[in-house]
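Note that one protein chain of the assembly has been removed; the remaining protein chains are unaltered in position.
All chains are identified by letter, namely A, B and C, in their written order; residue positions are counted from 1 within each chain.
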């Protein structure tokens, strides 16, 4: 019938902006946006991407908007130059090069969260303290998270944004094989081997930072050993679906109330 | 018809307290009041004004009430003496002179927020620490925000309120060309080139203060350079509609639940 | 009619536990309980009382229960011995002697709030820091709030509760003519010249404590002078209805959602 065929015809069109990525991946990316907002990791700013599940040289990311308001129609497909695949689309995030350059440098990176979460920023502007794993839920932080000082790459007069491929490459190089990199005066970028792992890590990096700063106010702190961090990642992160399921329910509840 | 003409007749009357300012400006000022409350920048106290869009010698401000409860009917029009244009109106804010004198001194000021936001007050009472830009979202703070010590103007026995034009002038003078001025034992006043910019700045001044204080607890802090702050204002504040749209939705949601 | 007369007959009965106090006072006391919970000043513990408006030798206080759940039927009338006027009533608060002895010692006390609010407790257990007015909304705190150390009265093995008239008298004596007294390891008691003033003061004492502690972490602090505190009380506390109206609406909203 007319209505059916018009719906069929419409489907490819509505999907064309994310190039055939699976419906499940797309739905999870929308949920990930909502969880980050609901858990207080992002406010109107910050973003989360996932590598395309059919084409590792592409990734999915929302258009320029607040993560808490993202719908499936807002997801765009990007290449590793940081360019939207579909031309003439809506405005895009200034800092999409964080994502493109880390996906290029790190084949194991399957999802990336960039945020200004509240307890991370103070550690990004301290001259002496560095983010280190203190909490068994955040072993992935390791012995010391790298800090990207944009002045070393681009001098003392930037806007601190990763707004071109060169700055993205410098950030990726600073990150190296770590799964979190702090950005001075700005926030952090977190890498996961899956979308759920990246979300999990963004939330628990924030908690680790909070606990570390509070403990530093009391005196000397016991940090996780390298081996403790690695062991904790192996067992604790296997449980991360438990957190995802809870956070997904919470975020959906808050949206239903809206 | 009778009903139409009575509505027409009523319209000018209901608008007479804000002197022909555009409906859009009026609606935005109501939303701005709700956002400030919803984002925790004001509680029962604090206020936001906007310069009249038809007459730069006037501004709009709510009557004396909690910002979270303001409706369009509560908006009044003031002149640069701090007097309500329409006589015999409802009680007005004691500190309307903050607004009148800054609008007089600063032709570029299009909107003003006065608040006691939680992380700003501690910096207003510290003998040694000053609010400085540390976060790329708050470059407008600059190298050091001025602090208004009312004792220097009016001695050691005031109620700390800006309750007359003279105190308003002293505050405006202390503020100078800055876009934020702290008030000792009291809070801050923030200036924007538009209503949305003023709201954006009030929210991110609070976050910058929070991050700065937490980082100071860890040791020495890296502040933004003057040039970093200026560059960040140029690019980041262009994105402030993204925050406004989110905050507007959140505030409206909370009110619908009420 | 039958139904009317039975309602008439029932009214005195339902009111007998608060001895003819005005309906308005009773309703305000219920609202005050809800506001204190909604504003985070009390949790399951803490209590608020008001002096009887027909008999200054009596006061109204809820039965032993969480303030957030109080209804008009839960309000009881007490005498200045701390005894419930109506015998065989429900269980009462262990610490009702805080109220009875302060009403006895302070004829100007019209309402009393006892709480363990979050920023007050740390100041109650510090050997060196004392709560002092730093914020113009809390001038009533004065130059230094007294601290009641129960060990001085009752030795080093009490449960810290004001559970008999003697301890209540010692607390009232320590409080003197101040309008707030801290209790070591326990919380505070706040006095108002009206119910609304007592609620206002309980909320802003908490904020003043928070700001003071945060500022002390940054270095030396500027405190209000005695005269600034007194001047601020005179003007700012005249505005306290603005806060009451907002808090009442918020508390009612939260209860409607329940």
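The rule is short, and it goes like this: a contact is a pair of C-beta atoms (placed from the backbone, for glycine too) under 8 Å apart; a residue touches a chain by one contact, two chains touch by 3 or more.
Model, not experiment: these values are computed from the prediction.
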Query: Which shown chains does the chain we cannot see touch?
result: A, C
Field: Omitted-chain contact residue, chosen from C:169, C:186, C:201 or C:248
entry: C:186
Statement: chain C positions in touch with the non-displayed chain are 43-45, 64-66, 68-69, 94, 116, 118-119, 121-123, 125-129, 156-161, 163, 184-186, 213, 216-217, 257-258
Query: Footprint of the hidden chain on chain A, which residues?
result: 134-137, 139, 207, 210-212, 214-215, 217-225, 227-228, 231-232, 234-236, 239, 242-243, 245-247, 249, 253, 256-257
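The criterion applied here is as follows: only the chains that are shown with their structure count from here on.
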- prompt: Considering only which chains touch which, how would you classify the arrangement: line, ring, star, complete or other?
  reply: line
Field: Cα superposition of chain A on its sequence copy chain B - rotation in ° rounded to nearest 5
entry: 90
Task: Call it same or different for chain B and chain C: same when shared residue numbers make up over half of all numbers used at their interface.
output: different
- request: Just grab the chain with the largest centre-to-centre distance to chain C, centres being mean Cα coordinates.
  value: A
- prompt: Where the centres are mean C-alpha positions, what is the separation of chain B from chain C, in Å?
  reply: 33
Message: Going by the contact rule already set, what residues in chain A reach two or more other chains?
response: none
